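Only one protein chain is missing from this complex, and each of the others stays in its spot.
Our next item is chain A:
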Amino acid sequence: MDLVLNILLGVAVAATPLVFASIGELITERSGVLNLGVEGMMVMGAIAAFAATLASGSYVVGIVAGAAAGAAMGALFGLLTLSLMSNQVATGLALTLFGLGLSALIGQQFAGASLPQFPRVNIPVLTAIPFIGPLIFGQDALVYLSIALVLGVGWFLTKTRAGLILRATGENHDAAHAIGYPVIGIRYLAVTFGGACAGLGGAYLSLVQTPLWVERMTAGRGWIALALVVFASWKPLRVLGGAYLFGGITILQLHSQALGLKIDAQILSMLPYLATIVVLVVISRDATRMKLNAPSCLGKVFYATS
């Protein structure tokens, strides 16, 4: 029972950085912008959160700094692609390289530093319930924040006027512009929000999952987050499902190795990616529906015509 509990707790820890980064990218893409720089924004969030927590001694300051660093990277991407009209794909790739390099430079002085373990929530009585208690009432605060964020984004996109405007911008920016919405302004907000979320994902890595700083510690999670958005066919709740599925298989394959199951380690290592590909194939089978799901203006440059 303890083992099952620990596995489930491990899944949440593995999934949460992906939830943050994917939900941010989802908003970015729903506004019609494709930002491939998630990895760079995440790693900047990781170093900023780590440095700020170390300097201030406060996790809250660290988390805010992580989100702010990610948001700054997102805004930079906005400046380049929305105002200066550079190519989104190339700029996104450059943003990743820039983030990895800059974070390594800033991080040099933190060699060997580490933080204490991030506290888990402890609600009297409730957390003490066997099994269910630690699972539902005993995670760390950021896990709850990530889930709340997904629910909030889902509500925002479908139930609010602002959410509809954001989607309209992503579906047809010319029409949105024609009826008077500030397309560029909306997209700036979306990429900045996306950056802040990616920064939170990075903060989770350097504060909770492995409370230390090492260069390139995101190790490709930004790219997984990008795939998860397609996997989720741009729907917030599916992002949550996808991230937990990916995290779950990652943790399970590690446990099955330690248990000594007779399956080759390489096959186990590739399972999470394999599962992602299989789901992608299944959902992309119907080309029309796939097209309906993807924002029509995704990745297209918007030129404001008077």
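Please note the rule applied: contacts are C-beta pairs under 8 Å (C-beta built on N, C-alpha and C of every residue); 3 or more make two chains touch, one makes a residue touch a chain; residues count from 1.
Here, contacts and distances are computed from a predicted model.
Asks: What is the missing chain called in its UniProt entry, if the choices are "HEAT repeat domain-containing protein", "Heterodisulfide reductase subunit B", "BMP family ABC transporter substrate-binding protein" or "Acyl carrier protein"?
Replies: For the chain not displayed, UniProt's protein name is "BMP family ABC transporter substrate-binding protein".
Asks: Decide which residue listed in A:Ser86, A:Thr127 or A:Ser269 touches the omitted chain of the complex.
Replies: A:Ser269
Asks: Which residue, A:Thr53, A:Gln209, A:Ser233 or A:Thr276, contacts the hidden chain when the whole complex is considered?
Replies: Only one listed residue reaches the unshown chain, and that is A:Gln209.
Asks: Using the document's definition of touch, tell me which of A:Gly107, A:Gly170, A:Gly222 or A:Pro236 contacts the absent chain.
Replies: A:Gly107
Asks: Over the whole complex, note the residues of chain A touching the chain we left out.
Replies: For chain A, the residues touching the absent chain are 2-3, 6-7, 10, 13-14, 17, 104, 107-108, 111-114, 117, 205, 209-212, 214-221, 250-251, 254-255, 257-260, 262, 264-266, 269.
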